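Shown next, in structure tokens, is the structure this report addresses.
Of the protein chains in this complex, one is absent; all others appear in place.
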Amino acid sequence: GYGQAQTLKIATTTSLEDTGLLTVLESEYEKKYPNVDVQFIAAGTGQALEYGKKGDVDLVMVHAKTSEEKFIADGFGTNRTIFAYNYFYIVGPATDPANINGSNATSAFSKIGTAGAANPTEVMFVSRGDNSGTNTRELQIWNKTDLNYTTEVQGQPWYIESGKGMGDTLILANEKSAYTLSDSGTYLAFKGNLTLTAIVTQGKDLLNIYSLIPVNPAKFPDVNSEDAQSWIAFVTSAEGQKIIGDYGVDKYGQQLFIPIAGQPEPTS
Amino acid sequence: MHLLEIQNLTKIYEGKKVLDDIDLHLKKGTTLGLIGPTGCGKTTLLRIIDLLDLPSSGKIFFDGIDITASNVKDMDIRRRIGMVFQKPIVFKGTVYDNIRYGLKVRGKNEDSYETEIFKLLDSLGLAGYEERDASTLSGGETQRIALARVLITEPDLLLLDEPTANLDPLSTEKIEKLIAELSKKKHTTIIMATHNLIQGQKLSDQIAILNKKIFQMGTPEEVFLKPAHKFVAEFVGVRNVKKGTATQLEPDLTLIKLRKINIYSISHLEGLVYASIRPEDITLSKMKVISSALNEFKGNVKGIVDNGGLIEIEVDVGEDFTVHMTRKSFLDMELTVGSEVWLQFKASAVNVFECEC
Amino acid sequence: MHLLEIQNLTKIYEGKKVLDDIDLHLKKGTTLGLIGPTGCGKTTLLRIIDLLDLPSSGKIFFDGIDITASNVKDMDIRRRIGMVFQKPIVFKGTVYDNIRYGLKVRGKNEDSYETEIFKLLDSLGLAGYEERDASTLSGGETQRIALARVLITEPDLLLLDEPTANLDPLSTEKIEKLIAELSKKKHTTIIMATHNLIQGQKLSDQIAILNKKIFQMGTPEEVFLKPAHKFVAEFVGVRNVKKGTATQLEPDLTLIKLRKINIYSISHLEGLVYASIRPEDITLSKMKVISSALNEFKGNVKGIVDNGGLIEIEVDVGEDFTVHMTRKSFLDMELTVGSEVWLQFKASAVNVFECEC
Amino acid sequence: MSEIINAFFQAINLIVSLDPEVIEITLRTMFISLSSTFFAALIAIPLASLIHFNKFRGKRSVMNVIQTLYSLPTVLVGLLVFLLISKSGPLGNLSLLFTPGGMILGQTILVIPTVIGFSIIGLRGVKEEIKELALSLGASNLQTVTTIMGEAKYALLGAIILGFGRAISEVGVALMIGGNIRGYTRVITTTMSLETQKGNVELSIALGIILLSIALIVNLILNQVQER
Partner (left out) sequence: MSEIINAFFQAINLIVSLDPEVIEITLRTMFISLSSTFFAALIAIPLASLIHFNKFRGKRSVMNVIQTLYSLPTVLVGLLVFLLISKSGPLGNLSLLFTPGGMILGQTILVIPTVIGFSIIGLRGVKEEIKELALSLGASNLQTVTTIMGEAKYALLGAIILGFGRAISEVGVALMIGGNIRGYTRVITTTMSLETQKGNVELSIALGIILLSIALIVNLILNQVQER
């Protein structure tokens, strides 16, 4: 824009919006680009991508690699830029009835599955069941275990599908004293209200990478691709990356996101 | 020129004929009394004329316009017709709000009618009522408001459905005067449904006796004095209706054989007939008197009813007759039950009408 | 034993006294006619007795129970009182549904009343109406259903608010008969508000003339023949009311000076009074007759009104008098406007009452 | 727009193919919303009568409060009931959280104000004269109330259908209290939000169509009952 007020519509996943990071990035960005009004539309991963597919937003910020690649392959997005990562946590009751402490994610899931089948009132697992980035990752992990997801996990009495956002799923798991898989941001935000503890917090399987995908201007000529590019540039700039790296330290006592722009995609 | 012309009008409710082949013609400026027993169709007929209900068949012409035709704008007709409903209801609001309603919908400048409204309220005995909440009025007050509400619109045709049913005699008299004036001064054409015979007769130029169909239509005199059917006779309160067989004796004299006695009349009807004699046309005396009355019978007093005005005496002369006399003559004659009396009436006092039996 | 006793009852609406210091005692089995002009408080009084409205002050005892007291269970009293409202309405449903309502709420076995309901409908001229949708009835039909609905509950006290206002004479007669029977056979105590004077007089043992307060209470004879106030006189339709000054001449003879003429009466009142003479108590003749009538005046016929029944003649003898005569005598006397006539009435026919002026 | 047409076919397909999960969710939806409507009516209509038939100070204020509660957000009801029945809440030991019972409780609370409000409007539509007629004919207070309800039945049914509509279409309480647990507390609206979040627009619309079909059927039945 040339002095003309522009809006930049960004569809994002609810869990990312909920951390509050985007608000900080937005205000810094808007200081630089006073003519641009950044608007975040928080939705489920599928829904956020759906907005992109219809050309209703200019950019999507999500964390579900498979879906993202399909989005680009179908021509809706131009390219994928990773900008931060953190880890998913396997959280559960402090008593850890499935005894997963110290295991890696795959074996932790195996243990939960076995213990749950043996004692479904003591050991439970709550799944978001909403095709979100988190849920997609959870399924990937289940598929790495020796359990058959469709016959031995889904539909079992110990396996609860909440079909809700991360926060609500945490609350549900808390009420049921169950295990669940959570992104670290939401878990830290809810920690104060929960008796659940984060038990498994590291490992390649728990890696959670966030990326930026501009909507394809060739497909949707109305799309504000100019500002989408400047947003990407800002987020991946040194300044943007510093904001991301610092975010949450004062509030949660720990880093919520690890900046990653310009680096190769981590694998562990 | 007829203001209203009804042709072959029939109304059927749930397969039941409520109005049957009504024909009615009404000249501008005349008042028609629509009289009949309860459930005879008075309200139904008025509602149809006011375009609130549709006839099952038949035609109605108002001022030459066929108002049953589909291309007629009901509102234009209705604005020339006013109706006071039998069960009067009021709009929410004050009495004044109610009365000016008709002006408001006609887009008239209400303010210019203010004095007229006050005059109208006054003439209806409701002065000072204008700010009253209309829903708290008494039965009779509501009925008068309903009348005022219509009168302020100065309709060409005024339909009144039992307009004084809830009113006492004094208020009734007031309203009757108002209606009579309306007819005289503004030449308003009026149809008044009423079961109040006296009222019907007092105010009407024409009377129609209705009982699903119109049994008789004519001037009040005609209808009350010469009922053309037994139904009319009974309904208008004709007493002493007797069935008999008539034979013509002379050009102007017929003998009617009743069950036990024979009476003379000047009618020309023959065969099975009804004969009636109005109670006030019968004279009683303690002795046989030489008079011009052809019908004279001896009998006994069977009953005495004092209903405040006239005294009603039942006399048995083979047939029972009801006789009316003033309190004074009654006291003078010193009649008691059982007294022997002579009863006379003229042949011309015998009203003969067809027997539908 | 009084079934109903009303003491010092007053009702105020919006600061306006509608009922003023009503005292009323009613013996079991009697029928009271509550007569008064529209807006006089009839409906208000009946509603208060039926516990549908509260008096502003005063007490009501029903069968010895103070029903204005707060510890009384309204329902128990109401189940012994029946009321037919002036504006009759119906419950949704059929005529039959409406009539059995009172039985239903009393928990009575409705089936055992079936024949009684049918009999009742029949006696009200509504046989065959039981399955009709009650909301489609005509005005008069609705009124009779309302009556049936109450009668089936056999109340001890029956309150009738203008029960025949919407009925024709034949139906009225039927209903009147029913009411009279009720009083005779079931000894039901009845209060009937009506503006129909004839009806009030015909059916009532006692009549109360109401206009905010009770102006006169007594037998119909007393009230109609000897009205105690000008208001009552005018309201009950007494004609020939004249104002004058009375002076006692003899123990049983008073001279009353009117504006132009003097008349004799047998009353004992002196000073400013009203005098009235009932139109049927006056005799007309073409010549002066020697008679026992003390009051005799010569004058001219000013007007003739034929209202179907009696002929009403206006005679000017200095004062105007209205005289009623039968059609026959009228025709026999060959009267026309302007005819010279003599007018007579007895001193005992002069009803004298206090002048509140 | 083609999505809408597809959604229609998908809805028909889901119904015709008797998809077991759809059937299960549909039945649960009906059970929960009918139950809440039933309980709400059971509480609201007597309350409405109490308010309508009694004169008391502050009646207007009560009416204002009721009308205000038409605006009760489902999320708020969800939250409050959540606090009430969560483990640490005062009713925690009833274990109602994340159960159909809890959802019924929440929806009942949600629906009550509307049913009360419109029942009062319905009762107010009956002429004062009918009340007096009933009383005069010897009806007890309760019988009078019943009679007036009979006269107002069309409007009362309207209030109940409205309550049902609100219950079956709400999602806040169902999500917060029910938890959208698959096979246990998942109902049509929560499935719809879930599928919407997943980006399955057509499936979501198809479910919406199924929901409206249920509503239509319930409606027709209730109207039938009222006719008699």
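Each chain gets a letter, A, B, C and D, in the order it is written, and its residues are counted from 1.
The criterion applied here is as follows: a residue touches a chain if its C-beta (ideal position, glycine included) is under 8 Å from a C-beta of that chain, and two chains touch if they have at least 3 such contacts.
The structure presented is a predicted model; accordingly, all values stated were derived computationally and were not measured.
A.B. asks: Report, in label order, the displayed chains that the undisplayed chain touches.
C.D. replies: A, B, D
A.B. asks: Quick one: say which of D:I12, D:L142 or D:L220 touches the chain that got left out.
C.D. replies: Checking the options D:I12, D:L142 or D:L220, the one contacting the hidden chain is D:L220.
A.B. asks: Among B:A69, B:I89, B:A127 or B:L331, which one touches the chain that has been omitted from the display?
C.D. replies: From the options B:A69, B:I89, B:A127 or B:L331, the contact with the absent chain belongs to B:I89.
A.B. asks: List the chain D residues touching the unshown chain?
C.D. replies: That gives, for chain D, the contact residues 1, 3-4, 64-65, 67-76, 78-80, 82-84, 89-90, 114, 117-118, 121-122, 124-125, 154-155, 158, 161-162, 164-166, 168-172, 176, 188-189, 192-193, 196, 201, 204-205, 208, 211-212, 214-216, 219-220, 223.
A.B. asks: Give me the chain B residues in contact with the hidden chain, please.
C.D. replies: Spelled out for chain B, the touching residues are 47, 50-52, 74-75, 78-79, 81-83, 85, 87, 89, 91-92, 101-102, 105-106, 149-150, 153.
A.B. asks: So which bits of chain A touch the chain we can't see?
C.D. replies: 9, 14, 17-18, 23, 37, 39-43, 54-56, 165-168, 171, 189-190, 192-193, 220, 222
What we mean here is this: only the chains that are shown with their structure count from here on.
A.B. asks: Suppose each chain is reduced to the average of its Cα coordinates; what separation in Å results between chain A and chain D?
C.D. replies: From the centre of chain A to the centre of chain D is 36 Å.
A.B. asks: So what's the Cα centroid distance for chain A and chain B, whole Å?
C.D. replies: Centres of chain A and chain B (C-alpha means) sit 91 Å apart.
A.B. asks: Please list all residues of chain A that touch 2 or more other chains.
C.D. replies: none
A.B. asks: Of all residues in chain C, which are in touch with two or more distinct other chains?
C.D. replies: Counting only residues that touch two or more other chains, chain C contributes 87.
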